[in-house]
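The complex appears here without one of its protein chains, the remainder shown in place.
And then chain A:
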Amino acid sequence: MADITESRIAAQSTAHPAKRIKWEAVGDHAILIAGALLMLVPVYMIFASSSWNDITLHREGLQFGFSDDMANNYNAALFEYGGFTDSVNGVTMLANSLILGIGFAIGKIIVGMMAAYAIVYFRLRFATLAFWMIFTTLLLPLEVRILPSYEVITWMNLGNTYTGLIVPLIASATATFFFRQFFMSVPEELIEAARIDGAGPVKFFIDILVPLSQTMIAAMFIIMFVFGWNQYLWPTLITTDESLFTLVRGIRQIMQAYSDGSTTPEYGEAAALAIIAMTPPVLVVVFFQSWFVKGLTESDK
């Protein structure tokens, strides 16, 4: 701590008279740039590769430059029907992924808000116990309880349905936890003012609490959407019907052709599909970014 402050003071006092190079800043930026490259280069390579034909990719691996098969590959990725049954194309998978991501995010927000509302605002017996029990589910993601969940879903005949795909994923406490923390920071006086204004529990929730939670809801939506979108294991397990495949799942399906040894795997198409799969989460984050930061940091109530 002490030497950080000292070096800062030193940097300040030397910086003004002659504009010397601040080696610290150079070092910091070098690290940041290296980190950024580490993250971005693979993405760039996939993007560049998505413009090559399958043969080149198969023979020479991922490419750095661009070729002229881009339109082809994206067209194939989006519109060419594939799979064993020829019943699924990129657009279907995109739709499935959106349904999973949005359905999961919305379901989670609704359940989380309502659970948090009950825990924070109603004097229930064992409310604290209930909260901590919900909280421990944070330690039990779907992957841990995947076998029993699978049993239950098949027993309920929900295999190969959107419900079976989405509902089991919703059962975890992240959103409940965040909304609880948020609700507890809403001033008591506001609740009392609403009571005097004649707002019952439902009115208070809808008229006051939900609008107040706007930014929090947006932040939750981003996190949950990306989480749902990126699900791989559960969709693989629960959907055998190809018309329900998600994008993340579909990429693997294309690559799988290789291990089957039948034809040259459609590497170009796979790369294109990977780029397509990355785009919606990036867009959601970019567009909701300002809300996201506000929701997690702002406390203007």
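The rule is short, and it goes like this: a contact is a pair of C-beta atoms (placed from the backbone, for glycine too) under 8 Å apart; a residue touches a chain by one contact, two chains touch by 3 or more; residues count from 1.
Keep this in mind: contacts and distances are computed from a predicted model.
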When one chain of this assembly is omitted, its UniProt record names it as which of these: "NADH dehydrogenase subunit G", "Acetolactate synthase", "sn-glycerol-3-phosphate import ATP-binding protein UgpC" or "Amino acid/amide ABC transporter membrane protein 2 (HAAT family)"? "sn-glycerol-3-phosphate import ATP-binding protein UgpC"
Contact residue for the chain not shown (choose from A:Ile21, A:Ala34, A:Leu139 or A:Ile196): A:Ile196
Which listed residue, A:Ala130, A:Ile208 or A:Val226, touches the chain dropped from view? A:Ile208
What residues on chain A make contact with the chain left out of this view? 187, 189-190, 192-199, 203, 207-208, 211-212, 214, 300-301
